[in-house]
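Reviewing the structure listed below.
Complex shown without one protein chain; remaining protein chains in place.
Each chain carries a letter (A, B and C) given by its place in the written order, and its residues are counted from 1.
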Amino acid sequence: MKKLINKPEDVVKEELEGIVLAHSDLVKVHFDPNFIVRADAPIKGKVGVISGGGSGHEPMHGGFVGMGMLDAACPGAVFTSPTPDQMLEATKAVDGGAGVLHIVKNYTGDIMNFEMAADLARGEGIEVESVVIDDDVAVKDSLYTAGRRGVGATVLAEKICGAAAEQRRSLKEVADLCRKVNGWGRSMGMALTSCTVPHVGKPTFDLPEDEMEIGIGIHGEPGRKRMKIKTADEIVEMLMEPIITDIPYKAGDQVLIFVNSMGGTPLIELYILYRKAHEIATQHGLKVVRHLIGPYITSLEMAGTSITMLKMDDELIKLWDAPVLTPGLRWGA
Amino acid sequence: MKKLINKPEDVVKEELEGIVLAHSDLVKVHFDPNFIVRADAPIKGKVGVISGGGSGHEPMHGGFVGMGMLDAACPGAVFTSPTPDQMLEATKAVDGGAGVLHIVKNYTGDIMNFEMAADLARGEGIEVESVVIDDDVAVKDSLYTAGRRGVGATVLAEKICGAAAEQRRSLKEVADLCRKVNGWGRSMGMALTSCTVPHVGKPTFDLPEDEMEIGIGIHGEPGRKRMKIKTADEIVEMLMEPIITDIPYKAGDQVLIFVNSMGGTPLIELYILYRKAHEIATQHGLKVVRHLIGPYITSLEMAGTSITMLKMDDELIKLWDAPVLTPGLRWGA
Amino acid sequence: MITRDKVLDWITRYAEILAEKRDYLTQLDAAIGDADHGANMDRGFQAVMKKMPEIRDKDIGTIFKTVGMTLLSTVGGAGGPLYSTIFLQAGMKTTGKLEMTLQDWVDAIEAGINGVKMRGKAELGDKTMIDALVPALNALKQAAENGTSLNDALERSARAAEEGMLATTPLVARKGRASYLGERSAGHQDPGATSSFLLLRTAAEQWKES
Partner (left out) sequence: MITRDKVLDWITRYAEILAEKRDYLTQLDAAIGDADHGANMDRGFQAVMKKMPEIRDKDIGTIFKTVGMTLLSTVGGAGGPLYSTIFLQAGMKTTGKLEMTLQDWVDAIEAGINGVKMRGKAELGDKTMIDALVPALNALKQAAENGTSLNDALERSARAAEEGMLATTPLVARKGRASYLGERSAGHQDPGATSSFLLLRTAAEQWKES
């Protein structure tokens, strides 16, 4: 296993120690239960926006804690959703009296752990709303399955809801906004290589030199299908087509395009992908009004990409442009 | 070769097309000769700060073009320094009458091409100063060799000189500042994997699963020595020791620590490295006043890291904190 | 009779087995999940072992509830809340008890399994731990009704759990992470069903009366 780590079991702890040393101006880190919280939390009268999930997706979620985005984030073990006590403590730490929004990615483990945390928090008299993100069109949505995964739209929802909370909107308004983003956002991802979970020590799956996985999630799970590697343009077409036709987005719609690196794919390739994604969106009559390009929701060192498209209206554009000051996302401040 | 690209020979062109579509609010891209220039260039009375080098190091340099950093950047072919005509045209495009600073990384090719460009620009009546960055302590500095390579300190010099130019400092002042940063900055890097140059199609060197290269540059060259992989803490010690003892930095010095990903190493590992680098610096009595953590000067998809330390004084801190608004580095705006 | 000490032995032995089978369970999860089930369960039961000193002399209900709370705050993922639920619910049914009859155990584990059904909403055949737990429970109840011996009843439930576990292999997952693979999930044994089988197999071994 080729990683710059010490003991696999210390990866998350030592990462958090690094975050403390780097970002104490922005965040505080609480250890067991582990959570990262805004240095100035709780903020009286402001809705607290928190999220969490397994580690290995950095900068999501911990890197998005700060002014204009998350009030707290709970990192679980690598690819393992955090436990209810983490979410409960984080919820208490950010409650400024206006209630707390839990942004939950749609995974059985996350759902169950966050549900329990929400129940416990309500038990302690904190108003909690939970919104589940499930934007991954690679997975069929159905009552009889775990449903679609929550992927790239989570990052966009955290930015937009965080901005709304800064405006002192009510818990209900911020939660409705989160549902709106989830309803208007769609994603799909692919992998050129697997990733190696530190405590496992070898790749989760083997991928021959000339093959790729289409429709992967963010936990190194194999995707929907495996096929021979195609060109960047062909791959972007394979990702964009199911996204555009899912909602569907209509000619004239304004959209944000988010081209994400799974961790090991460098920026030079992301621009090549964005170029094609922008071209396809434009051919469909969509107006690309905003973009996000980089490694924001990763799967350890996996080489690959995911594309997320979010339909935008003036409200979302304003909230997207609002100042944000976090270790992982920053502008206007 | 596992890359999200189309034809290898189109990589740089298509990357630039992606940059046009993503960042036309910040930069303009000129094709053959290729260069990226601030949308508002030339700025009357402001020193133009430009740099360039082979592609494959993204976001450096093109991602650093914008307010508070570079006025223009010239991307060569992957790992190949740009040609004099690119630098000449970029120099003309940014000259606002106050002269132009060329920030040159110390590689034979870069030196020769930039020298020719500077001569040509002077021939056209533009005042040009060139400052060579050579901060890589992995390479011995000597009159009889090509000397030390220019690596991580280049990013810091571009930020700091860009801020100084925004303050309308003179060409001489900005150039002196660049020399000061080069004199106070030292770096060293290592690789866990090689990288694959697109037109070559296979890794530049083969590295067994249990070995690493210490003292690499940013062009996929093999390093000074090869050895068995060590823990993150041991590796940081191996990089920090030669850095700290080179200048040497003295107890009480204020420093900026820059932990860089070579492209394939994810953020979670960088924080583990930063944690140890910060600890070592502190043990030496150094005061870590600023940091930069992320993939800023990369070597395609190479897994590995480089650590750069820059001695800071109040002037450098002020210039570091000054607003910057580029695709790759942004704060205060 | 299943004494408190036998319950403690069972939990201790299961923790040992999870440590041994950690990589095996993780590999099963790597094939159709995210390669953490073994590590998660092992981490959780190592934490449980640390709690042992303080629960040694407590009643079975308290022991089960402590195990449940510990798993809840250390395992995470889907496995955490589900295994936690089994022990918390079983704990409710065994409050104050210092030993369990076969019927007590049937009632306890039934409550636990119903808790898993409610939390996870998985049906038999969804390729989850339910596929091991439900058949095991049915076998156990059958045996209890027929008045078969404790040893025999536990052995049958372990066998039923094993069959249920093996039967998950051809299934296409409809719940949990494996469901994302669709057809590709077929041909792999479910990790959670495997850890559940091991739990019941260990009970049969540890609680055998000679």
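The rule is short, and it goes like this: a residue touches a chain if its C-beta (ideal position, glycine included) is under 8 Å from a C-beta of that chain, and two chains touch if they have at least 3 such contacts.
As the structure is a computational prediction, the values presented were derived from the model and not from experiment.
A.B. asks: By the document's own contact criterion, which visible chains does the hidden chain reach in the full complex?
C.D. replies: Looking at the entire complex, the absent chain's contacts are B.
A.B. asks: Consider the whole complex, including the chain that is not shown, and state which of B:E127, B:E221, B:E237 or B:E279 touches that chain.
C.D. replies: B:E221
A.B. asks: Of B:R122, B:K140 or B:K172, which one is in contact with the hidden chain?
C.D. replies: Result: among the candidates, B:K140 touches the missing chain.
A.B. asks: If the hidden chain were put back, which of B:L26, B:A77 or B:A277 would touch it?
C.D. replies: B:A77
A.B. asks: Given that one chain is not shown, which residue among B:M67, B:V197, B:V255 or B:I280 touches it?
C.D. replies: Candidates B:M67, B:V197, B:V255 or B:I280; residue touching the omitted chain: B:V197.
A.B. asks: Kindly note down the residues of subunit B that lie in touch with the hidden chain.
C.D. replies: Counting over the whole complex, subunit B touches the hidden chain at residues 33, 54, 76-85, 107-109, 112-113, 116, 138-140, 144-146, 149, 197, 199-200, 204-205, 217, 219-222, 224-225.
Just so we're on the same page, only the chains that are shown with their structure count from here on.
A.B. asks: Considering only which chains touch which, label the overall pattern as line, ring, star, complete or other.
C.D. replies: Graph shape here is a line: each chain touches the next, no loop.
A.B. asks: Subunit A to subunit C: how many Å between their CA centres?
C.D. replies: About 32 Å separates the centre of subunit A from that of subunit C.
A.B. asks: Mind checking the centre-to-centre distance between subunit A and subunit B? Centres are C-alpha means, answer in whole Å.
C.D. replies: About 29 Å separates the centre of subunit A from that of subunit B.
A.B. asks: Indicate the whole-number Å distance between the mean C-alpha point of subunit B and the mean C-alpha point of subunit C.
C.D. replies: A distance of 55 Å separates the two centres.
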